[in-house]
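Everything below concerns the one structure shown next.
Here the complex is missing one protein chain, while the rest keep their positions.
After this line comes subunit A, so read on.
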Amino acid sequence: MTEELDAGIVARQIAESGELGEPARNRHEVGAARRRKEDARLVTGRTRWTDNIQLPGMLYVAFLRSPMAHARVTRVDASPALHRPGVVAAFTGRDLAGEQGSLPCAWPVTEDIVVPAHPPMAVDEVRYAGEAVACVVATDRYRAYDALESIEIDYEPLPAVVDMNAALEDDAPRVHEEGNRAYVWKFGTGDIDAAFRDAPVVVERTFVQQRLIPTAMEPRAVVAQTDGDSFTLHSSTQVPHILRIMLATVTGIPEHKLRVIAPDVGGGFGSKLQVTAEEVLLLLLARRLGKPVKWTESRSEGNLTVHHGRDQIQRLSLAAEADGRLRGLRVDLLADMGAYLMLITPGIPILGAFMFNGIYKMDAYDFTCTGVFTTKMPTDAYRGAGRPEATFAIERLMDELAAELGLDPIEVRRRNWITRDEFPYTTVANMTYDSGDYEAATRKALALFGYDKLRAEQSERRDRRDPVQLGIGVSTYTEMCGLAPSRVLGSLSYGAGGWEYAAVRMLPTGKVEAVTGVSPHGQGHETAWSQIVADALGVPFEDVAVVHGDTAIAHKGMDTYGSRSLAVGGVALVRACDKVREKARHVAAHMLEASAEDIEFSEGTFRVRGTEAGTTIQEIALAVFGAHDLPDGVEASLDSDATFDPDDFSFPHGTHLCAVEVDTETGATSIRSYVAVDDIGKVINPLIVEGQVHGGIAQGIAQALFEEAVYDSEGNLLTTTMADYLLPSAADLPDFVTARTETPATGNPLGVKGVGEAGTIASTPAVVNAVVDALRPYGVRDVPMPCTPERVWRAIQGGAS
């Protein structure tokens, strides 16, 4: 027993298992189902998570957090905590007011957007439950937490603002002096009035995207230290590069004196795409105390203070012809910002603005988004970020339209989608979809699912009035990923570009270090990047190490989010490899006494065209290191780097089908089968793709059926533990049937599109469509998410909702 549990043994078993490193067929690494080389150390914990870092003299930080959603801080005194055992220092927001600055918002989507000051620790007013008001620094974590109790603080309660509609009323209590409307962002094309005028069919629905709490396996943790001159910050972040720039700006520590390290990071899903109060404050504490400081959140603390996701009210109307062809779509969104605008809070719903039309053709589109302040935890990126919300809306609407017209939901889609020969196609939202084949993906999905057979069973159950009804849900999604072309980001007022960086270092022994500017936190980049380098340079997969996440070593990058790492960062890597090869070719020509034009490269060897004479890239690396005999004008280095900025987004798509059984007596739902056919372009590693799809679907199902962050009317978060905030586990999910079609992206040399968010984006509407489909005979037209048993049961009792 103990032997089985020993981490070292498990690591060795994984490393030695025959399946690891499935040999690449045809000597091509790209496309091989390599087991992930980073997993052995990650799953056994034999790695460096931020919380594992112990430094001499380290101190531990605990935060006192507001128990109230909205209140004026009338008095606060942290000094009593100083008398508690082990306490070294204690500060309130007021103590640090002069130096703590304001947490940044990098995406002011309109010119007149309200961006309120956001002190890392509240000074005069708290605006959400969980906001930090004071902190204690002690010799251990337990003493720090114990001492929080002795901080004296008085609050004068102010009214909570919880509901977005109420928040926008004239006499609503204000979250900020400037009012509760953060911004109004509009976008439209075509003649929307004409589209709706005399439209034979108009489907109007309001859907609510409930608030979600991103639940990364590794809680956030921060370690800050200084040598008196420069600073190092370890953080469980997915954006070390962005963080460095932002922290330098907020704290005034010059950028070149600040090193940010994201060691191994255990998941993020967008929640670690942030500049957090704790990161700023730990730097300030290290500066004040001259000692290393650490903070690791507890899960409950995390539920309160990790930025939340989704939370939109979507008012939608869709105009169509009698045969189901779409005319136009109106989208009126209320997006809950929470109490402050964090790094890209306002931009999240805007990322969805270009996706509400989905894969369909229509003449006109009108989009309005109102960002609303409430006294809740701020929202920000969460897996899919704006696109799941948009996809949900259009895919639910398509099913509603089908029901209204008495058509099969697949048929309605077929009548509207962009056909394979219409690509590249510029949509009503002004996006140019480069490639895709919706027919092929759908055909494959229908066959794998046994669509006709399930429909037959459904009607048989309906006829029999079976207490267990069957529903079938469809989602033919697309998404924009590979964030992002810098010019588009610029036109949307985003504060940075969307390029990516890579460097390749040829070591003297022929091994390779691939430096990447993306910041993996569970995705498997070390494996996929190694495969790319192995093919590009003809070196063994095992000979590549991938270096990332440390601004002193991988100094440049835009990090990992928005399914961008491969589609942008992978391409930068290919370009850097191209440069290494080109440099090596000149050295090879010199070594082989031929002209560079006559040198061919294949599988790691440079040969003189038409001869057997050749030299390997490893030999060249050693020769360059020695530098005894280099051609004139050639530097003693093969190392190269490259930056890639995509011309456009990439557009993965696919067809997901879900069959749900609904127990009409209790309202319980159970997913009977789930088929996902995704088209993500070229695949570097099918095993990694599979993992991303599985996890993504699970997360999307979780939104459909399980997860919801609930605040009461006073603004208290009720779902602070995992007993209340329900996450499904493998036991609650069906086996997923996954398959792919492959239409290469045309916008990048790898032909890849991105897969990180596809499953999440596709699955939520597939599941809810299935639940509603099961209940149509009961007059049910919608079930709010998550479709809990009670909600389903009430929908059946109440009919149309």
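The working rule: a contact is a pair of C-beta atoms (placed from the backbone, for glycine too) under 8 Å apart; a residue touches a chain by one contact, two chains touch by 3 or more; residues count from 1.
Here, contacts and distances are computed from a predicted model.
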Name under which UniProt lists the unshown chain, selected from "Xanthine dehydrogenase family protein subunit M", "Chemotaxis protein CheX", "Sarcosine oxidase subunit alpha" or "ATP-binding cassette domain-containing protein": "Xanthine dehydrogenase family protein subunit M"
Candidate in contact with the missing chain, chosen from A:E218, A:E301, A:D366 or A:D782: A:E301
Residue numbers in subunit A that touch the chain omitted from display: 141-142, 145-146, 298, 300-301, 461, 466-468, 661, 663, 665-666, 668, 670, 706, 710, 718-719, 721, 723-724, 726-729, 731-732, 788-790, 793-794
